[in-house]
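Every protein chain but one is kept in place in this view of the complex.
Labels A and B are assigned to the chains in the order they are written; within every chain, residues are numbered from 1.
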Amino acid sequence: MSTISSTGAGPPFGAGLPAAPDLRKKARPLETVIRTILMVSAFLSVAITVGIIFALIRPVIDFFAEVPFGDFFATEGTHAVLPLVGGTLMTTVIALLVAVPLGLGAAMYLSEYASRRARRVLKPTVELLAGVPSVVYGFFALSFVTPTLLQDILSLEVGFTNALSAGLVLGVMVIPTVASLSEDALTAVPQSMRQGSMAMGANRMQTTLRVVLPAALSGVAAAVVLGMSRAVGETMIVTLASGNLKNLSADPREDMQTMTGFIATTAGGENAVGSTSYNELFAVGMLLFLLTLVINVISIALVRRFRQVY
Amino acid sequence: MSTHPATASTRPANSEGREISMMTGLHGDAEREVPDVPPDPVMEALKLNVFYGDFHAVHDVNLSFGKHEITALIGPSGCGKSTVLRCLNRMNDLVAGARVDGEVTYHGQNIYARKVDPIAVRTQIGMVFQKPNPFPKSIYDNIAYGPRVTGMKVDNMDDLVEEALQGAALWDEVKDKLKQSAYGLSGGQQQRLCIARTIATKPDVILMDEPCSALDPIATSRIEDLMLQMRDDYTIIIVTHNMQQAARVSDRTAFFTARPDETTGNRTGLLVEFDRTSNIFANPADKRTEDYISGRFG
């Protein structure tokens, strides 16, 4: 006690204040200016979306002034877009056939089996796959998957480029997207549900498949949908490995150009600004943007629903 | 422990189960004259109501805080003590969805009036929090932060830092390591640093929200001693769920409780009794106060 009172015996401090201090609002111009700058920056993100639509709409209008709607949404013809949609659909489906089971499997292992320490090492390892540039994946599809895996090992009759090879590699690229988001969803399922299941005598596999997975379903669905968005929008793999042929076909061994592949190939070539093929680029781009927008909104809605539950 | 032998030996570490009046006596405050009503009140709350969204958290609180007195707000957890305290320096403005009705006056001015600047309010009415929250900076910079951001005119910052640390009874312990991180201090020292930090901006009123609940008994008693010293210079309002603490340090006590709403079942906090601390503990007027004081939770 003595130490305290001796140290505290300083001069009176804070005493003698005016009876009615001034509490009136002060102008803080710096504060206002900074706040405005920050707000404008945040609103810019909305401007980007609006900007995308505006950037695309002019050439699209010009395009449809020259090419009838029916010629664009057609299965055949120079301006037909449906073969491109078909190509995108084919590579996306193949990709999801690879990425969903593998991504979900990895997620289930990470959330239900791995120790906390193992997860800290393994999760970034899986995510490494997302860090590989897509042009590298495209090169890999051409230099390894098609010649070595498909032609030599599986003895498939495929050409230098084909939808199958592109789709498979695309799937590998999408694995981390599916795995990472699914893992978040599975981990968010309350521990009490697992305990309840195990207390009733279920083993880990049964608990994972019958209790945890259904409980996390909308979160896992969001992961799959976001993976789909990635596959639809990915460009370099399909540009390099899926071929440059507009081809509406159900045979994955054939060449199939996708929407993104078309944009990259056309943009890479010589097209005068304002020419029909230049405008077609934007028409396909608009379709791609709207398609992924719908997919993304579905994914966001699913995540929201999942968050509301837990 | 070894640095404060006096504290450790004169005051048993744990004071549970001892008579309240005795403990008040330990500080030699039994003789302190506490007037019937708060003397020239610095702050007053008038029909204060607080809402978090639709939830009515606090109902019709009227309080008055006497100059250079220590007022304790006690009551069961969730009865709105922190909520009331945060209203007193407009910290509730920062809670999304919080709405305040009624008046809080400071030297007669309603601090919720349109033309009042909440930042000016907070420089006059400082706050110390439950968990010590020093900034991730040096001890010196922690103290200097307030004067710097408020643009206080300071002749010599070193002197101000020393003065503030002296005022919080921390100077001797830290004077050789002012440039070291505040995170190297013990919990009790961190809390006194937070008090020093508040003192440095030369406030008039200091609000403390359970300032000792995260501290051990020795650190707690040092802060209690400090509060008694600071009473000469500041008006102090402290929230505590420790009744002995209220009895030991405060001149006046406000007892709150929470009453469930008949229709919604929401527990709305209200003020039950506000009196001199000696009265609240010796002969409470309200049955609910008596039950709470005597440990029968009401």
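Basically, a contact is a pair of C-beta atoms (placed from the backbone, for glycine too) under 8 Å apart; a residue touches a chain by one contact, two chains touch by 3 or more.
Convention: contacts and distances are computed from a predicted model.
Colleague: From the names "Dihydroorotase", "3-methyl-2-oxobutanoate dehydrogenase (2-methylpropanoyl-transferring)", "Phosphate transport system permease protein PstA" or "sulfate adenylyltransferase", which one matches the UniProt record for the unseen chain?
Modeller: In UniProt, the chain excluded from the picture bears the name "Phosphate transport system permease protein PstA".
Colleague: Can you pull out the displayed chains that the omitted chain is in contact with?
Modeller: Within the full complex, the chain left out of view touches A, B.
Colleague: Tell me which residue among A:92, A:165, A:218 or A:235 touches the hidden chain in the full complex.
Modeller: Of these options, the touching residue for the absent chain is A:235.
Colleague: Looking beyond the chains shown, say which of A:67, A:81, A:150 or A:172 touches the absent one.
Modeller: If we include the chain that is not displayed, A:172 is the one touching it.
Colleague: Based on the whole complex, identify which of B:64, B:109, B:166 or B:198 touches the chain you can't see.
Modeller: Checking the options B:64, B:109, B:166 or B:198, the one contacting the hidden chain is B:198.
Colleague: So that we can see where the missing chain sits, which residues of chain A does it touch?
Modeller: That gives, for chain A, the contact residues 28, 30-31, 34-35, 37-39, 41-46, 48-49, 51-52, 54-56, 101-106, 108-110, 113, 122, 125-126, 128-129, 131-140, 142-144, 172, 175-176, 191, 195, 198-199, 201-205, 207, 209, 226, 229-230, 232-236, 239-240, 260, 263-264, 267-268, 273, 281-282, 285, 288-289, 292-293, 295-297, 299-300.
Colleague: Give me the chain B residues in contact with the hidden chain, please.
Modeller: 89, 91, 94, 96-97, 119-120, 122-123, 126-127, 129, 131, 133-136, 145-146, 149-150, 194, 197-198, 201
Keep this in mind: only the chains that are shown with their structure count from here on.
Colleague: Which whole number of Å gives the spacing of the CA centres of chain A and chain B?
Modeller: The answer is 50 Å.
Colleague: For chain B, which residues are in contact with chain A within the complex?
Modeller: 4, 6-7, 10-11, 106-109, 111, 115-117, 119-121, 124, 163-164, 166-167, 169-172, 199, 202-204, 222, 225-226, 229, 232-234
Colleague: Mind listing the chain A positions that touch chain B in their complex?
Modeller: Against chain B, chain A makes touches at 1-5, 7-8, 10-15, 17, 19-26.
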